[in-house]
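Accompanying notes for the structure given below.
For this view, one protein chain was removed and the others were kept in their places.
For chain A:
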Amino acid sequence: MPAIISPGSQTTLAQLGLPESFTPAKLRLPTRMFPAEKKGEWEPCKIREIRSKKEKTKTDVVEDGSSDKKEDVDMLDVDEANGVKSLANGESRNEEDDEPLYEEDPYSEEGAVYPLKGGIVTNWPAFLALLTHVHNTLSPPFHTPILLIAQPAWTSHDHELLTQFFFEKFKTPAFCIMDSAMAVCYAYGIGTATVVDVGYEKVDITAVSDFVAHEVGRGVAISGYGGETMTQSLFELLGSKGWTRDMCEQLKKSNICEVLPQGTILPGEPQNDAQTITNPAAAAPTGATESGPRVTISDVDMRDDDPIIKDGEDNDGVLDVASIVASGKTAEFLARKEREKAERAAAKKAATDAANAVTKPTRLPNSKKDRNTFWYEERRHSHEDSDAVNESGRRATEPNGSKSGGDPKRQKTPEPEAEPGATSEAKGDAAGDIAMTEETEASRREKDKAARKEEKRRNKQQLLAESRDVLRKEIEVGVERFMAASGGILEGVADGIHRTVLAVEEVGKRGELWDSLVIVGNGSKVRGFKDALVAVLNSKYLISPSSATIFTSELPSNLSTPLATGANTPQPQLPGMSHSSNVNPLLLAATTASNPALNPAASVISHQHQQHNLHSSHGQTPTSIKLAKIPEYFPEWKDVGFEEALFLGAQVAAKVVFVVDQGISKGFMTRVEYNELGPSGIHECSL
């Protein structure tokens, strides 16, 4: 029953155990720590000292002075009568009145330290404290192997430090570090892919071929292109209108914020203005000929597309053309018709504008609306409120999620009450009886479902309880909501992708890499981002078939070039032949043979076959750009989207490495190996 930890710059995902059907991460914690009272120690949330003389009758106050280590935040117990919650793990105790009291403020970010910046560990003590906190929150039993998802930006030295830390601090029996791009490939079940991970402040672009990440030319932590960049550009646009950063952040996460494909005319704006804003370059003086995506659409035409107006009024009725022509007044008639049409259009325009103003446009798609609204949640700071104490229980795993770095829409998969039971069961079969574990997991999933319903109900109650703290405001916003990506993020990421793929030495592989783009990361969650990115790639980099070779390209490519001797032709290489430092793909084939859903290697083989048939007179790439197919067999992931696919991949890998393979092919490092080789031994066996 392995534990999986995946730290990100904003949110750290973690989970203990592998459910039968892989689910999104059970535990989502913000990647931040707060300096504790004592120097050098860290707390997972803001600790405030209060000197309350209130009589504590019902509420237990958590004493959190020196260490939070033992708390289990997930074991919430709800006192439903008064909406008060307390920690139910026996750690809490009543306080003497004269001692200082401490309370946790789960929402405050005051003094927070984010130890990961742009994927790079900037504060090791805080980062290690965070890992400790995550580990304690999971509270795995002994003999739990750990899989850690590594940011691409971590250096070899970082890997060694973490190895040492995990083995010596947590006494884990087995440990494995897996690259995040590789994890995404496992999730998608493809061995060759261009993985674009849009994070908080950075984007990672990795070309993976045959389960080997190309280190050379890899776009590691390209800073300045991420979700935060988009918030920033929204803030620049709206800041002058009295918006706060938090409002921009929530706007970005709301479903009305959209990235429209380049050159799309924004609704309700005169055409020229719209263009200069979405794509400054498009309005710039161009070269020899005017061209391209600047399709001129008149205002009237655009209105015609609107579903509301398209009530058939515009198709001038059925005309007896013959009689009109025969009457010889064609020109006159047409002129009159035109005039009528224009009048009608004008009237209609006024009508829709009015309709928009009354916020009536229910049927219009967001991208056509002038203005739209979203719910903004503001958290009131009410520390002296007695409620504040209750909140301590909710803290990091705050299910509503708006502060925990996730999407507000996404509900955290609830931690079922079954958890303590499962944990103790696991303790029982610590020796690693797989069948047993899986059985219990199945039953657990059943309980999960029941628990989820329960949880939903509870969430509602919590929401009610919270409504005292949370101010919900409906905020209206104009076309600025389409400009989140106006800061050049799409172009920057596209250039990075182009650079990364062209840095792959095997020229034959590049076509395949362009055909299997994988865009993940919560930064890419903004509506329309992926499509817009692919559109930018297509319009900037796609090589169209040359009109000059339309006939010759039918010939096999080796007719146009001298037969290669092999020595100097970049040939596609068989997996595993050229690289020794990776898990043998054959291992995957062997270990996952029983479960075809887990078998990414099978698709490698089919890709290989395709490759041999490929020919093109173009040595240049890309001749086509496609997103890789989203894996179908994970129902739980479908609802939440595959932005966090790396966690899914981590579960697949954990299953393969720890359960199926059990170390035969050195997928992980055991304690024995650690004792022998030391931390640097991790390079021998990490994924």
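Following the convention adopted for this analysis, a residue touches a chain if its C-beta (ideal position, glycine included) is under 8 Å from a C-beta of that chain, and two chains touch if they have at least 3 such contacts; residues count from 1.
The rule is simple: contacts and distances are computed from a predicted model.
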Practice task
Tell me the UniProt name of the left-out chain, picking from "ER membrane protein complex subunit 3", "DNA primase", "NuA4 histone acetyltransferase subunit" or "Clathrin adaptor, mu subunit".
Solution key: "NuA4 histone acetyltransferase subunit"
Fill in the blank from the handout: Across A:R245, A:R336 or A:K540, the one contacting the chain not displayed is A:K540
Completion exercise
In the full complex, chain A touches the hidden chain through residues 38-40, 120-125, 128, 155-158, 161, 164-165, 168-169, 215-217, 219-223, 262-263, 279-282, 284-289, 291-294, 492, 495-496, 498-499, 502-503, 505-507, 536, 539-541, 543-544, 546-549, 552, 555, 559-562, 564-571, 573, 578-581, 617-620, 678, 680
